[in-house]
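In this view, the complex is presented without one of its protein chains, the others remaining in place.
Chains: A and B, in written order; residue numbering restarts at 1 for each.
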Amino acid sequence: MIATLLALLIVIALAVGIAVPLGLVLGSVPAVRHATRAVIEFLRPIPSVALIPLAVVVLGIGPETKITLAVYAAVWPLLFNTIYALDELDPLLVETARVFGADRLRVLFFVALPSALPFVITGVRLAATTGLVVLISVELLVGGSGGIGEFIMVARSGAGRMDLVLAGTVVAGVIGYLLNEAFERAQRRWVGWSSVTGEAS
Amino acid sequence: MSGFLQRWGVFVVLVALWEAAARFAEDAYFPPPSRIAEAAAELWFSGTADTLFLTDVVFDHVVPSVQRLLIGWVIAGVVGVALGLALGRSERAMQYCGPLLTFMRSIPPPALVPVFLLIFTLGTQMQLATIVFGIVWPILLNTVDGARSVDRTKVETSAVFRVPRTQWIFGVVLPAAAPKIFAGLRVSLSLSLVLMVISELVGTDNGIGAQMLLAQREFEFPDMWAEIVLLGVLGYVFNTVLLAVEHRALAWQPKQEHAPTGTTTTPAAVATAGAK
Partner (left out) sequence: MTTMLEVADLGHTYQAKSGAHTAIDGLSFRVDAGELVCVVGPSGCGKSTLLRTISGLIRPTRGDVTLHGDAVRGVPEDLAVVFQDYSRSLFPWLSVQRNVEFPLKRTLKRAERRARAAEALDQVGLSGAGGKYPWQLSGGMQQRVAIARALAYRPALLLMDEPFASVDAQTRFELEDLLLKVKREHDTTVVVVTHDIDESVYLGDRVLVLTKSPASVVADLPVNLPAVRDQITTREAEEFVELRAEVARLLNVGKTEAITAKRRSDEAQAAKWVAAERAANRERADREAVAD
């Protein structure tokens, strides 16, 4: 269980590190976005679990496999939410800031980023739950790196212990639930001024 | 038109770069795209004319996979929408079921695969159960949300004109919830692809996932890559078709909410992206 949570933290950190800067670039430079759209639209629908066999042969069965795959999956919601956040930026806000003499950099830091924050937090929440799903899938299917998924799979294949399997599943559910709840609280608390709550799922 | 060229131009250039790099590196794990295409052609399109050149592999593995996915998706859609409408329009039912629903949808669906493996043993039943149980939540919760969003004025308008129950459900609640329902359906569709693959990776010998595993074990990396590409194409096609259906079904929505910015940046697409 610790193995899963630790991996999840790493996944979230990596996903934020990759997706937010990328999202900011794609969101603010339309040319880049147009140019990469086809690539993104092609990469996105590939289910991360489809990459499991590839990742296993390339990276082995250590934790880096599940982390890599989970990051791949977690990057998407965060990326799209960041891009979308910049799309939603109210031009009136920017103009107001400009009128008061703010330059481009100031506009980015004091107007664009704060107004993008609710979307980004929603993105992080989605990324976290997505990452958890992928982590557990990989643990289930590949094993070798510990975690809840492996625990469940061992309980099943060893003695067919339904009780342990269910226990593991419930623990996974609790983690997922707490994760969601924690992010929703954080969102209400830090960006309570925003009406954006993200998607229902 | 120039936008189209720009988009696919970059795509083609990237594929070409990949080709060059892969040929240069000569890494067994990363075959060049041309080899992958060859493998795909060999795998699926080397049949005889009377089967439209499709091979047995297509009928034995690809078709059953897609069937399971679509059947599971339709079942989850019907169950999720029906239950969601009922729950969404009943305060009390939601009070009882709300916490349970929130917990159920928090369980990462793959974690349920072993449970269903124990209940159903292997085979289509277990795979369908995994898919349906895993993807029904986004549809259900979105439908509940949508059904609850019917505003008071519409409730009262319907009451004043004494519309019959069927007209109330199908003429008011369902259309009002439709945008949310479609968002849920789209999330579920990409999730169903994930669950289809997972359920096929755990020890069946049938389906795209199983084929992919087989290719990996036999070190047929171009085949494995071809399966990955196939899954990507399937995901893309399903999403595109559903978007087109949604666009027609929700044509009544004011245009500014349905800005033609393509498929990647609408909020609903954000939800899709959140699926996996």
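By definition in this document, contacts are C-beta pairs under 8 Å (C-beta built on N, C-alpha and C of every residue); 3 or more make two chains touch, one makes a residue touch a chain.
These figures come from a predicted structure and were not determined experimentally.
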| item | value |
| --- | --- |
| Contacts of the hidden chain among displayed chains | B |
| Per the touch definition above, residue among B:Leu83, B:Ile107 or B:Ala178 touching the missing chain | B:Ala178 |
| Among B:Val15, B:Val79, B:Met94 or B:Val163, the residue in touch with the chain that has been omitted | B:Val163 |
| Residues of chain B in contact with the chain not shown | 151-154, 156-157, 159-164, 167, 171-172, 175-176, 178, 252-254 |
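Keep this in mind: only the chains that are shown with their structure count from here on.
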| item | value |
| --- | --- |
| Centre-to-centre distance between chain B and chain A (centres being mean Cα positions), rounded to whole Å | 18 |
| Complex contact set, residues of chain B against chain A | 3, 6-8, 10-11, 14, 29, 102-115, 117-118, 137-138, 141-142, 145, 180, 183-184, 187, 190, 193-194, 197-198, 201-202, 209, 212-213, 215-216, 221, 224-225, 227-229, 231-236, 238-239, 261-265, 267-271, 273-276 |
| Interface residues, chain A side, partner chain B - complex | 34-54, 56-58, 73, 76-77, 79-81, 83-84, 87, 123, 126, 129-130, 132-134, 136-137, 140-141, 148-149, 152-153, 155-156, 160, 162, 165-166, 168-170, 172-174, 176-177, 179-180, 198-201 |
